[in-house]
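Every protein chain except one is present and positioned as in the full complex.
To keep things simple, chains are lettered A and B as they appear, and every chain counts its residues starting from 1.
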């Protein structure tokens, strides 16, 4: 299979790729659904409260129905709390995403765990709303899940201790997050491909690259081209455009610098924006490299396809468009703003889901009872039966001729 | 799973209890239980209760004939698309019909049975292939039902036709006799005899014609004719599907990459060092595997344009790819193509 075919078979491509328009409408729809529920709940509560001792008809002296007004005219002003807007909800999610990165960095989780956890969060909030599931309750369970799916085996207790949360706080939402993810646990990261690009660039610099058919150049020619590349003028590394790489080692240093910068972008910025939904991992990786060193990356791309290939300009366009998003960076939400949003959320949360831990316990209790009776339980019940039978006997005295 | 369930022909012809049950003719009587549904013993077609098959046709003869037709059809099951033209196909059908006629009317019974058996044994593969083909085609339940109905109808038609022809023959014969008797004052018995002979002659003529045809055909198809002495004209020359070329252990899948060629060595010091370190390699860690993966990931989706390919605009994305079609494709004989058809 070609690399593109491999990607097309992935759940990331099939389920979690969107056009910008689709992404926006998905989020809007999710938010509207949640907001409607909150508003409806609020309205009913308000209406009950507004007729404390209603008897009989409940229609007021004016014949008008109470508390019916769309604007809730009769309602108490204090109850009239605004719901988080769509933009605010997204900001809150973004804020907690950056918090999640901080947490992972602090605890030194592997890069894959961090990246996967972030994508889980962003995917989760496409079909679930902060109104219903506040990010503060979701990020720790999500990171725990990512630890598991990325084979970074940590027991729940270990994790809970490190993340400073209780077992229940982590376990309770785990299933919900999995559901929200549609049980697709694999995330394809641009980061994984970076070492591949790196080693190829090094070999190109060395003159030992194996060139693809159709590119029409030898390894030596490519090496020369590479050597002749101008420096990236956008970089403030002191090098002027005219300066060329003196030798292979300095070329390799240049490549290494680009690698480090791209790595950083892929570990943070890429995770905090929507690029995973809009572009493929390869395009994102190339975009990060492009930002790190434009001439280098542009050259590298030409070694991947025949010069006349119609794919080349399209790929370049996709990479450049992605790079623009990366360059713009994520929207930073200040701590102050986040606090304000959190407070607002508290006032308009979905009341049903306030206590996820309690809900979870209830679910599991029910679940356990519904499970097939295990041997130990069966034994116990049998014993109980026998005991009660014996008790019954004793109540009426032992059978004649039989010992109790 | 599938074949057994689909083997049903028209209900009347389904044989159950085909084994060696003795026919208790005259042991049980319908007079004892007139309300009991009459069942037919497939061996000798006597009416017996609590036997194998329900009698569908009033005339026991028809029942038998239907059976014979089914038996023949199971062997001579070439399909229209095996033939170059409709005319050839119809000729084939005609020839099959003649054998059937012989069997039904017990004309040259041994010869006909032999032909049938011979064709069956020599054409096992084609026959079972055609059976499979027709089974596959009639997977759609509606189509199958229609097909069954049609086959039953054809058989009934054929049987009826036969019966009518015979009846006509008899009628004609009788009429002739009556006419002769009426128009002359000859010996009645002689006339009757002559009438009978006329009928016989008619059938003999038919026989002779058939025989001549068969002789002519069989002389054409000498020395081990593939169809067992039954010449079929206009058969398409079939390319044997068994000749599929050398076995491909990959079955069409390939690991050819588009955007890179994997090298044996890269100019990356760290990698070089690790590759020589038995701490990693003694357990079998394979750096080629590592390189292969990171390179594939580096180009995964390079030429995939989400904005253009993903037409999904609403949030109703499915939980997983599969649809019924995928399930059937996986279970059936088709290979799953690499490119996702959805």
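The rule is short, and it goes like this: a contact is a pair of C-beta atoms (placed from the backbone, for glycine too) under 8 Å apart; a residue touches a chain by one contact, two chains touch by 3 or more.
As a convention for this text, contacts and distances are computed from a predicted model.
One chain of this complex is left out of the view, and of "Protein kinase domain-containing protein", "Cystatin LXN-type domain-containing protein", "Proteasome alpha-type subunits domain-containing protein" or "NADH-ubiquinone oxidoreductase chain 4", the protein name its UniProt record gives is "Protein kinase domain-containing protein".
Considering the intact complex, the chain excluded from display touches A, B. Considering the full assembly, A:174 is the residue among A:4, A:94, A:174 or A:232 that touches the omitted chain.
Residue positions on subunit B in contact with the hidden chain: 1-2, 141, 246-247, 249-251, 253, 255, 274, 278-287, 289-290, 293, 296, 315-322, 324, 326-328, 330-333, 335-336, 340, in rising order.
Touching the omitted chain from subunit A are residues 1, 6, 9-11, 29-30, 33-34, 36-37, 40-41, 44-45, 47-48, 54-59, 65, 68, 110, 127-129, 132-133, 144-145, 148-149, 151, 153, 155-156, 167, 170-171, 174-176, 178-180, 182-186, 351-355, 359, 362-364, 366-368, 370-372, 374-375.
Throughout what follows, only the chains that are shown with their structure count from here on.
Work out the mean CA point of subunit A and of subunit B, and you get 55 Å between them. Within the complex formed with subunit A, the subunit B residues making contact are 253-261, 263, 265-268, 271, 291, 293-307, 310, 312-315, 317-321, 338-340. Looking at the complex, you find that subunit A touches subunit B at residues 1-11, 13-15, 17-22, 25-26, 29-30, 126-127, 182-183, 188-189, 192-200, 202-203, 205-206, 208-212, 252, 278-283, 285-286, 304-305, 311, 314-315, 318.
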